[in-house]
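Here is the structure we will look at, set down as structure tokens.
For this view, one protein chain was removed and the others were kept in their places.
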Amino acid sequence: MTAVAKLTPAPGADVIEAPVPSVGPGDLLVRVKAASICGTDLHIHKWDQWARGRIKPPLVFGHEFCGEVVETGASVTTFKSGDYVSVETHVFDATCDLCRLGRAHVCRNVSIIGIDRQGCFAEYVCVPERSAWRLDVQVPQEIGAVLDPLGNAVHTTLAGDVTGRSVAVIGCGPIGCMAIGVARAAGASLVVATELNEYRRELARAMRPDHVFNPAELDAVEAVRDATDGAGADVVLEMSGHSSGITQALKVAKPGGRISLLGLPSKPVEIDLSIDVIFKGVTIQGINGRRIWETWYQMQALLVSGALDVSPLITHRFPLSRFSHAIDLLTAGRAGKIILYP
Amino acid sequence: MTAVAKLTPAPGADVIEAPVPSVGPGDLLVRVKAASICGTDLHIHKWDQWARGRIKPPLVFGHEFCGEVVETGASVTTFKSGDYVSVETHVFDATCDLCRLGRAHVCRNVSIIGIDRQGCFAEYVCVPERSAWRLDVQVPQEIGAVLDPLGNAVHTTLAGDVTGRSVAVIGCGPIGCMAIGVARAAGASLVVATELNEYRRELARAMRPDHVFNPAELDAVEAVRDATDGAGADVVLEMSGHSSGITQALKVAKPGGRISLLGLPSKPVEIDLSIDVIFKGVTIQGINGRRIWETWYQMQALLVSGALDVSPLITHRFPLSRFSHAIDLLTAGRAGKIILYP
Amino acid sequence: MTAVAKLTPAPGADVIEAPVPSVGPGDLLVRVKAASICGTDLHIHKWDQWARGRIKPPLVFGHEFCGEVVETGASVTTFKSGDYVSVETHVFDATCDLCRLGRAHVCRNVSIIGIDRQGCFAEYVCVPERSAWRLDVQVPQEIGAVLDPLGNAVHTTLAGDVTGRSVAVIGCGPIGCMAIGVARAAGASLVVATELNEYRRELARAMRPDHVFNPAELDAVEAVRDATDGAGADVVLEMSGHSSGITQALKVAKPGGRISLLGLPSKPVEIDLSIDVIFKGVTIQGINGRRIWETWYQMQALLVSGALDVSPLITHRFPLSRFSHAIDLLTAGRAGKIILYP
Partner (left out) sequence: MTAVAKLTPAPGADVIEAPVPSVGPGDLLVRVKAASICGTDLHIHKWDQWARGRIKPPLVFGHEFCGEVVETGASVTTFKSGDYVSVETHVFDATCDLCRLGRAHVCRNVSIIGIDRQGCFAEYVCVPERSAWRLDVQVPQEIGAVLDPLGNAVHTTLAGDVTGRSVAVIGCGPIGCMAIGVARAAGASLVVATELNEYRRELARAMRPDHVFNPAELDAVEAVRDATDGAGADVVLEMSGHSSGITQALKVAKPGGRISLLGLPSKPVEIDLSIDVIFKGVTIQGINGRRIWETWYQMQALLVSGALDVSPLITHRFPLSRFSHAIDLLTAGRAGKIILYP
């Protein structure tokens, strides 16, 4: 089969011919119908410090996708050939204390598709039965391909009350844009977003926030205070992972409010805990992955009901062979979500 | 001033001339701009068993309204003449253990406007400063007049998670219809409503549920199961107060789901607790009034943001003097919310 | 092996010789070290209406036990021979929507050990790997044998806040007594219990409630109000399943409080929803089984830490062959928990 792989510990990736994965007794073989590129894939391609420490070539990478089951292992009982599926890419073990406490999203022995095991930038991918999600046929393939990041946005946004509350989204990469849509769908009374990049601000506008502004031009803290009659935002969703974004997130939060952190800073961040956290009595949530399976139920229900539409965020569609071109567009900050068809 | 009063312990009501209420040190005198008629007013008018036990004539009744502050008592500090206000009609004492625990909506010494004290079917009404709510000027007067029932709907609907969940509304009186709108605004993935009365089903449709059906024609439990792929409704809002509605509410709920009861049955109801509550592990919430002031903040935010529009439920507008005609329409089941202008 | 079985659809039970169960690929064979008799076993023995509708003889019954793994199926990976285990007797399927939403305790396809499948009143019992719980060796066998009912008590009591709150326990069968202990361990500021049977009141006293009284002699509602300075109980745990107990539970609850129902009434109960639920703004929780596995973690932690000691509730210990005598004692209301040793 055709696949995109990192063959050597160096920048770049190759389009290769690889054997179709073999299917273990508890596995599904999925024919990939559509895949999408994540920021993580850029790190792997670029071979940055994180990638050098985590990735063991050769590796077919990629983890955002949907497809059709074409083969099932001997012990599989809940899926059959022909099923339309997406996959929870954080493969949990289902047996550790955290999985047994309903926190599989922070499983102690997680193995991530396209990072710790063969990924989806290929015609076929093999996944454990327990990690598969039965997709409603009403979800188009290109949306089915972005449920991993959309699930991040749903998890982050719905980690507390949103309806009738003011929401600030810090950072409008694809997941920040998706979070705007989720907050809107959930009845947020105000959605304000900040983003430095003009292309991304334009993308964000498609999700109908009340305001999107450039924090380089406008003081973010004042802007959110103005938009909330001085009260601050009830809910802050930090999607940038930048130290300045995190500081803004803390400053714009209303006392007693919620700040949910999804963006991953690349190094430690200085926080004025006394002023920004303790005196204000706020709650900070670290958000990882997707609630398994609660997030998936919510996400699919929002999509199928029409309450949420993230199709404006899909800006390009290419055959898998044009992977390199897609990477170039993303690196240049000139794309939202790019769909690849193997 | 002109007012509508129950003068004697008998059916009916009179349009009378009454003195403008005198203002105590902690009170506001409010010029009523718009009022609305509640089912409770029908009970008082009809002089049914509940009314006979609770109401002490002479009484100016009515409790749904908004208006303008025209006079303030000596100790009032937070409102001034000219302020546009609505009022939390459950006047709480702010000092009992429940008020101090943040449960003022079940205050031990509640005194209800238009029931236990002079009401709003009049040109002026006197209310304690602590019970007044500053209305945003963007809220039209006729909407400001229905915040008491809308607050019931907001409290009931948002007493648990709604976003991405299926909601069944049992009974489509005005509050049931409002709840449909709130659930929709909050991103419910499915909203199914039941109502026996055709006029009310039509009213309900204006709030955009997925389905409204007549439980006399269609089996409610089966209909909800069908609409939810057999799963049952995540959230059930019981707005009818009828024993059969309550039974339906329990039967259609998904195991582990939430049933919020607002409709007041006039007598005890037989419940199969083992089958419908305990084995299913559901939660039943009794809902009374509005969370003070959380519900009001949410409600106003939903209205001002445009996420919620209940204007289709306002079907008639009359001068206060036509009170009797309004009562006739409501008794005949031929009206949604009726606005009265003093 | 020796086992206690219902051989025919009629009252009684027989001590028989039965084959050791065969072990499927995902199963564990457990040598039963200690078992205990549940009220459900009395229903099966007596062959009442419920039993006639649910039980299909021949059946080895019994579901409260602990033991040692002596054989593991081919696909078992998380247990091995020699492991000390108890078992979640509600065998969940792990694949239905409710299991996937973290509500395995209300699994749509539950199969209960000793009811729907062969039970533990035997030398050996076969259970699915996923239903087994690794017991801490500090938990004595006779306590390990009562974790099913103790888990009911932990689930019911800890289904909401208890620390610094007043708790009323309605009904002091073994689970009610256990709930007294759990509430005490959790820092309840007051624990009041009601029970008609003198033997059980005595048993209850061993768990150190503040008061235990006989509702036939003292008005339960007044007694709880007196004990709470008129406020009512913050938390009410209904363990009797009697209609009068349920009425008491509703009446003694503080407005805004929590009522958790575990006791199973044998027929529908009349409830004054307006007065006792809606106006008071209380929450009623149906409690079924044990949270899987949250309840088990809490329970084991409470036992191993010494915060909870339920050994006073174990009143008799017999060899399995004296099953019939044990049943007689329980039927006569002259026992707490009886431990059987196969």
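Labels A, B and C are assigned to the chains in the order they are written; within every chain, residues are numbered from 1.
The working rule: a residue touches a chain if its C-beta (ideal position, glycine included) is under 8 Å from a C-beta of that chain, and two chains touch if they have at least 3 such contacts.
Small disclaimer: the values here were computed from a predicted structure and weren't measured.
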{"item": "Identified contact with the non-displayed chain, of C:Gly187, C:Gly230, C:Pro319 or C:Gly333", "value": "C:Gly187"}
{"item": "Options B:Trp50, B:Tyr199 or B:Trp293, residue touching the unrepresented chain", "value": "B:Trp293"}
{"item": "Touching the absent chain when the full complex is considered, from A:Met1, A:Leu42, A:Leu98 or A:Leu196", "value": "A:Leu98"}
{"item": "Touch criterion as defined above, residue of B:Ser22, B:Gln49, B:Thr95 or B:Ser266 at the omitted chain", "value": "B:Thr95"}
{"item": "Residues from chain B at the interface with the omitted partner, ascending", "value": "75, 77-78, 95, 97, 100-102, 292-294, 297"}
{"item": "Touch residues of chain A, complete complex, unshown partner", "value": "97-98, 101, 103, 105-106, 108, 231, 246, 255-256, 261-262, 264-274, 277-288"}
{"item": "Sites on chain C contacted by the missing partner chain, in the whole complex", "value": "154, 158, 161-166, 185-190, 297-299, 301-302, 304-305, 307-308"}
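Rule of thumb we're sticking to: only the chains that are shown with their structure count from here on.
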{"item": "Separation of mean Cα positions, chain B and chain A [Å, integer]", "value": "41"}
